[in-house]
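Removed from the display is one protein chain of the complex; every other protein chain stays in position.
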Amino acid sequence: MMFKRWKEHWPTIVVFIVLVVLFVGTSFVSEVFFTGRNLKNLLRQAAALGIVSTGQTFAILIGGIDLSIGSVVSLTSCLTTGILEGQGHLLIPVICLVIAIAVLIGFLNGFMITRTGVHPLIVTLGMMSIVQGAVLVYTKAPAGSIPESFMFLAWGEVGFLPFPVFYFAAVAFLGIFVLHRTAFGRYVYATGGNEEVARLSGVKTNRVKIVVYIISAFTAALTGLFLASRMGMGDPLAGERYMLDSIVPVLIGGTSLTGGKGGLVGTLPGVFIITILSNAMNLFGVSSYWQWIVQGAIIILAVAFYWKQK
Amino acid sequence: AEERQFSRSYLWDSNAVVMQDMTKYKKNPPYTIGFSNASISNSWRVFMDREVRAEAEKHKDLIKTLYVTDAQDKPDKQIGDTEDLVAKGCDLIILSAATMAALDPIATRIHKQGIPIVCLDRRVKSDNFTSFVTASNFTQGRMMMLWLCQMLKGKGNIVMLPGMAGAGPAEERIIGAKEILSQFPDVKVLDMQYTSWSPSEGKRIMAAMIQSFGNKIEGVWCDSGLQGSGAIEALQEAGLKVPITGEDLNAYLTRVQKYEFPAMSIGFPVKMGAEAVRTSLKVLQGIPVPFIVNVTRKVLTTVDTADVKSDQPWDTMAHPEWPGDWWIDNTLPQNWLPK
Amino acid sequence: MEAYTAWTGSRRFAFKSTFEKYGIYIFLIILFIFASFVSPAFLQPQNLKDVLHQAAALGIVAIGQTFVILGGRGGLDLSVASVMATVAVIIAKNTGGQNELLLPVALVCVLFGLLVGLANGLLVTKRKVPPFMATLGMMIIIEGFRFIYTKGAPKGDFPPILRFLGRGDLGPIPVSVLSLAALTAIAVIILRKTLFGRQLYAVGGNIHTAYLSGYNADVILTITYMASGLTAVIAGMYLAGWIGIADNWVGKGYELDSIAAVVMGGTSFEGGQGGVLGTIAGVLIIMMIYNLILLLHLPIQVQYIVKGAVIILAASFYVRRSST
Partner (left out) sequence: MAQAILEMKSITKNFPGVRAVDKVDFSCVSGEVHALVGENGAGKSTLMKILAGAYPQDEGSIRLKNRQIHMASPHDAQRHGISIIYQEFNLIPDLTVADNVFLGREPKKHGLIDKRRISQLTEKLLSQLDVKIDPYERARNLSVAEQQMVEVAKALSLNADIIIMDEPSAVVSGKELDALFGIIRSLKQAGKLIIYISHRLAEIFEIADRVTVLKDGRLVDTIEIANVDKQALIRMMVGRSLDETFPPKKRGPVEEIVVLKNVRLTTHREPLNLTIRSGEILGVAGLVGSGRTALARAIFGADPIEEGEIVIQGESFSRLTPRIAISEGIGFVTEDRKKEGVVHCLPVKNNLTFPILNRIHKLFFVKDDEEKAICARCIEQFNIRTPTLDQLIRYLSGGNQQKVIIAKWINAQPRLIIMDEPTRGIDVGAKAEIYNLMRRLATEGTGIMMISSELPEIIGLSDRILVMHQGRVAGELSPQDATEEEILSLATGQTKPIHASGAGQ
């Protein structure tokens, strides 16, 4: 019995093993890797990717995908800095505003997916295009600024640890809690596992889907805020990379693109694997073209590994 | 309309030579230098990257190691890359920022730690760096527009094909161009469309503009040779031989030559990479450097105007036998040219 | 016969399904009429030719993409744009602008495209890597190798024949459009009339049934990826011929645009449903929108917004409301 449980969680365990091996291996090979300073860097670097990937995990768990995440990140970072223009007293209202806008976008994604039945890949691709266009109409070049106080989000430190670690940890913890402790989390898995069955069991699947897309847009907004703080300025192209980057840790973490299987427990080590790899390749001075090739190979290999498991 | 006279010094940046004391950075060689590059995803950036490396190799006696990172156009990644370089204990960081703002906080932090930073090509927003090696985008925009307006004798219709929506240099070149435009009330901009610095977009957009304006187009302002090389082909196919602007990209230069267009080019020179290394060495040796180092650039025209004159004949720069993606105004030794 | 009549009961759905089936074409026609009303320049022969020129490369890629998506199980090919750019730089570098060298180099490119497709196909079928990841990884790897190959600055020139293929005309019709038409016809015949086409629809519709009917689903799916690699190579050549410059990013954005065109054209991600004609209509719609935005002098950023909206709108034509 016990063994069976183990076997079920095997992919997740493997991700953790890979992470540990990578971590220990890099520490041995590079003397700078395992220094307080570098580890702090690492954690700070992981935060943004970690937060968007948390939202993406939800979207993929219901058998969907959210390609609009990247442009929402850009939008929120531009709006935040663009409206703030360094004025500290506007901070709270602006944060509320950008989150509200992201929630609205998430809602529209979910609404269109549930209403029209168009594949989420297409709806969110369309939405990505729309939002990206809107950002570029709003601001054509990096612009705006933030008040000094807001810098704390990305650059502050609490004791030894950088503040982003807490920000990321809070989001990740909340995500895990929602997925595994609440009825909503159960519905997310059920909707991903078999939507029709979930619906016939009385789960309001359309509502679940809409909420999930709101969650993913919400995490995108949190990332946008973080990037605004980290960069001090809104950049209309800052989020572009997250469209595809956010999906990679989710899949490395063993969540299946067909939905209903996996979860954040795999995504989090996935985020760190990617961050450590990029960090380590920089430390070793790997030429950037080869870095691309390694990235591509990792994506394929990591996933090739589990899908064969079944 | 009357032809206006401009002095060339107006176009160049005036605060270029503010020398700064560098004794506090003085160190004994050999040095470890980090180069945080925004990307090498287009040939301009590749050439610049090579200029940096080639120059570092020339100074092997002084530079022990040169670490180079590539942020793949991701500002967020570049912040991490730069942190990684500091973690590796670099004595100086050369930073070619993906965006002015994104890299500002990290540059500020490094600067405050006492590690010198030399910005290259694109600076950061605040003044928290040691020196900035560049060629002004504003100047480029102004110069191109001035030539164009003077070619039209101060009256006519033009279209503007700037670079990438969302990118800083593109906006700066537009601002420069508009400053000049405001002096020429009779030059009308029919339309302005971003081209993503892509030859194919340049051609596609130019073709559509020809369809909607036809012969009304009397001049084309492109902020770079990339879309310029595409646009010129669309113009040639439509039989519309109008003045056009661009940069020292070989494809652009050779097409101008081949199709015999009235054209001008002002390089945003890749050789600033080498200059950045030389400036860095001065910093580490405690030799004073300017806060902003403006790299000299070549201006080419097929037809001179009152204020814009060619530095050398066009044909000496256009090399049909070389790859179209090469940047001609470089200082790379033979063995460093990408082959 | 009795069975037939007994089951023709309600005709109410006929209209709706006709609408679903031909919706994209109706949309295309409406857009065409709209475009010619709002912009006088649109209907000019040269402009239409420009649009068609540009549609050709995207259309060719989208044909291969249609095959992959028809195979179902989330099949799609994100590596096409990468292949296109690689083909452009390989041809430029190795022909050096000489006509005689075009054929051998083109054959090498075709081989390259087929190999990429084979690799994608094997990853998807044998290693069970989700297509999204397999082709995304492949895209990044090819990019890396391309940059190593070109050292970041592609060199060389395109032979005149290729330039003719990319931008020349035969009579009033662009050569590339003729090629697109020919490839479309071939694709339609393959899908509708051949054994392979029929097996592909079966595999896309229900892979278990196809397997139990003795079809080798792995081979069929791998062939679709190879077809996609092949069309990407052809499209890369046409696009390179049209621009005339070996650019490292030829075809950038074509991966998502081609997927959008396929889905707008009524091929669903579930597989087994749809076809190439709809895809071509989707391609024309996308290209007309791009063109129209320029003709109307809207800022090009609006292009993103309109494209996004149209993608969603067009795709929703096909989908039956699931529950209500």
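Order of writing sets the labels: A, B and C. Residues in every chain begin at 1.
Convention: contacts are C-beta pairs under 8 Å (C-beta built on N, C-alpha and C of every residue); 3 or more make two chains touch, one makes a residue touch a chain.
All values derive from a computational prediction rather than experimental measurement.
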Next item on the list: Name every displayed chain that the left-out chain is in contact with.
Entry: A, C
Margin query: One chain is left out of this view; which of C:P160, C:G205 or C:P299 touches it in the full complex?
Written below: C:G205
Next item on the list: May I ask you to list the residues on chain C that touch the chain which is not drawn?
Entry: 3-4, 6-10, 12-13, 16-17, 193-196, 198-199, 201-202, 205-206, 208-216, 270, 272-273, 323-324
Note to self: Need a quick check: the contact residues on chain A for the chain that isn't drawn.
What the structure shows: 1, 8, 181-183, 186-187, 189-190, 193-194, 197-204, 260-261
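Heads up, the rule we're going with is that only the chains that are shown with their structure count from here on.
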Next item on the list: Could you let me know which interface, A-C or B-C, is made of more C-beta pairs in contact?
Entry: A-C
Next item on the list: Return the distance between the CA-based centres of chain B and chain C, expressed in whole Å.
Entry: 36
Check: What is the distance, in whole Å, between the centres of chain A and chain C, each centre taken as the mean of its C-alpha atoms?
Finding: 30
Next item on the list: Enumerate the residues of chain C that touch no fewer than two other chains.
Entry: 147, 299, 301
Check: So which bits of chain B are touching at least two other chains?
Finding: 40, 165
Check: For chain A, which residues are in contact with chain C within the complex?
Finding: 65, 112, 115-119, 121-123, 125-134, 136-137, 140, 199, 244, 247-248, 251, 256-258, 289-293, 295-300, 303-304, 307-308, 310
Item checked: Touch list for chain C against partner chain A, complex -> 74, 123, 127-130, 132-134, 136-145, 147-148, 256, 259-260, 263, 268-269, 299, 301-312, 315-316, 319-323
Check: Can you list the chain B residues touching chain A in their complex?
Finding: 40, 67-70, 72-77, 79-81, 83-89, 99-105, 109, 125, 165-168, 170-171
